[in-house]
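Omission of a single protein chain aside, the complex is shown with its protein chains in their original locations.
For clarity, chains are labelled A and B in written order, and residue numbers in each chain start from 1.
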Amino acid sequence: MQPIFEATGISKSYGHILGCSNINLSLYSGEVMGIVGESGSGKSTLLNCLSAQIMPDQGEVIFRSPSRGEVDILKLSEAEQRYLARTEWAYVHQNPRDGLRMSVSAGGNVGERLMNIGNRHYGNIRTKAEDWMSRVELDTSRIDHRPSTFSGGMQQRLQIARNLVTEPRLIFMDEPTGGLDVSVQARLLDLLRSLVQELSLSVIIVTHDLAVIRMLADRMVVMKNGNVVEAGLADQVLDDPQHPYTQLLVSSILQV
Amino acid sequence: MSNDYNFAYLDEQTKRMIRRGLLKSIAIPGYQVPFASREMPMPYGWGTGGVQVTSACLVPEDKIKVIDQGADDTTNAVSIRQFFEKTAKVETTTHTEKASLIQTRHRIPEHDLDENQILVYQVPIPEPLRFLEPRESETRKMHALTEYGLMHVKLYEDIAHHGHIATSYAYPVKVEGRYVMDPSPIPKFDNPKMSMCPALQLFGAGREQRLYAIPPYCEVISLDFEDHPFTRLKANAECELCSANNSYLDEVIIDDEGNRMFVCSDTHYCEARQADGHRGKRNRLDQEGYDATHI
Partner (left out) sequence: MFEISNLSKSFTLHHQGSTRIDVLSEVNFRVEKGECIALTGPSGAGKSTLMRMLYGNYLAEYGSIKINGEELVGAEPRHILSIRRHLLGYVSQFLRVLPRVPAIRVVAEPMIASGASPKAAEDRAIELLTRLRIPQTLWSLSPLTFSGGEQQRVNIARGFSHSYPAMLLDEPTASLDPDNRQTVLELIHEAKAKETAIIGIFHDQAARDDVCNREIKITALHTAKQVS
C-alpha cells in the first residue's frame, strides 16, 4: 500500500526568517496525523505548504488522487489546485467565519461545493445538504438560517459538513477546536473521530492542544523552530517523549 | 457653446482608449475589460458608462435613440439625447427600427434589432459575483478559472427563501458557454432577447470602470436549476393602451384610489401599435379621440 499523501523536502523561508525546513512526511488512507508545536514553530507554514496555499521554496507534495492518480500538487496549475481543493481535499479553518459564507444560508453553504462541481438540481442539492447537516448533528429545520445565527460549535460543524459534502479523501484542519468551549470541543472531537472512521478519511491536523492529538491522531509530528524534532505513534510520543522539547511540551500539560 | 466641444464630447485619445477596450470586450464575449473611465458632466449612476461607450462609437451619420426603463421621454433619456444633439450634432429619434445606436437603461426594446444597430447598456455593478464575494481579486480568479458555482448559490438562496428564483432583474447569464455576465438591471423578461441578437450589444460601467460586450449572434443562456428552470417574467395582463400581450408591462397607479393600469414599458412600441389601430381596453372605453399620452 502506498501513502495517499507524501511530502518530501518541504522548505519555506520568509526572507531571513525560517518557516519550515526540509520536512518529510507521509500519510496513508484512513490515517490521522497531528502536527504540534508552539506558536511560531512553523506548523501553520507547513500546513499551508502541504495544502498548496503557499508555495514552498523547495520540495514536492505527491497526492495519490482517487480520480487522477499520482499528482505533484505544487506543479499543478492554479485551476487544478483549486479544483482538487474543493473536491478531493478539504480545509477546516480554526475560525468558522473563514471557512463559511456568513451571508448565505446553512443549506447554501453546504451546497456550494456541489454547485461548484456542476450539480444543477436544486432538489438533490438540498437533500444532500440536509443529509450532511444531520450527519454533523445540526438541526435540519435550520437549513435556511444563516450561520451568523448559529453558535460557535454549530458553525464549526457546519464548516465540516460544507467541506465533507463532496466526500474528500484528505482533510487539512487548523486548530479545529481552537475557539470552542471545552464541552463543545469534546462533542466536535467525537464527531470528527466517528467521521474519520466511517469515511476512512485521511487527516492532517495542526493543533497545540495535546488532548486533541490524544483523541484523534494515530501519528504525530512535533515541530520546533521550523524543524521536526520528533515523530511517531501519537500515544508513544505523548507517553514516552524522547526529545527534550517534547518532554517539556508533554510535562507542561496541567493535570485535572 | 455650439462648437467648443470635440465631437461627442470626449477627446479623441479617450475615445480611442475606449474603442480599444470595446474591441477587446467584443473579442472575449462577456469578459469585463477595465478602462479609464472619465469624469462626465453628469453624476455617476446616471449613465456615465453608457455615455462614454456611445461617445466612442458615434459617427456623424448616426441616428441615436435613448431610453430609460423603455421610455424615450423620461428625464434621463431626454437629457442624454440632448447631450449628444449638442455635442455630436447627430440626429435623434424615438423609433427603434430607425436608430443606428440605442443607449438604454434597464430595458431592451420590444422591436427586434438588426445587424446595423448597436445597443449600449448603462451598467451600475458589472460584477455578477459581487453579491456573494466581495473581493475583486477573488472574483477575477473565479472568472479566469470558470468557477461559477457561487452564482448558483445565489439562485439557491432565492429558491430556499422564496420557493422560486426571485431574481427578476439583473438575472445572471452565461455568454457563449464561457463568461458569466451581469446583463445590467434589465428585467429577466428581456434576457432571451440578448441571445443570438443580430445587433452588437455593448455594456459600460462608468463608476466601476468596466466594459463588456455581446457580439452579434452569440448564445446567451440564463442560469437556472434543472428542477427550477429559467422563466420569463411578465405581468399577467395586456397593455391597456395597445392591447399587446407579449410586451413587458409597467404597472402605473392612475389615481388616489389606488386604481392602476398596465401599459407597455416600451413607449415607442406602444405608440407604434396604437398608430396601427391596436386599441387596449382603456382606449376602447374612453371616447373617440382620447389621447393616451395624457394619462
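Throughout what follows, a residue touches a chain if its C-beta (ideal position, glycine included) is under 8 Å from a C-beta of that chain, and two chains touch if they have at least 3 such contacts.
Everything numeric in this text was worked out from a predicted model, so none of it was measured.
I'd like the shown chains that the missing chain touches, ordered by label.
A
Using the document's definition of touch, tell me which of A:57, A:80 or A:235 contacts the absent chain.
In the complete complex, the chain left out is touched by residue A:235.
Please identify, in ascending order, the residues of chain A that touch the omitted chain?
The missing chain touches chain A at positions 28, 31, 186-187, 189-190, 193, 197, 215, 218-219, 232-236, 239-240, 242-244, 247-248, 251.
Convention: only the chains that are shown with their structure count from here on.
When the C-alpha atoms of chain A and chain B are each averaged to a single point, how far apart are the two points in Å?
Their C-alpha centroids are separated by 47 Å.
Sort out for me which residues of chain A touch chain B in the complex.
My answer: residues 78-79, 82, 101, 103-105, 107-108, 111-118, 120-123, 125-126, 143-144.
Could you please specify the touching residues of chain B with respect to chain A in the complex?
Residues 132, 141, 145, 147, 149-150, 152-153, 156-157, 159-161, 224-228 of chain B touch chain A in their complex.
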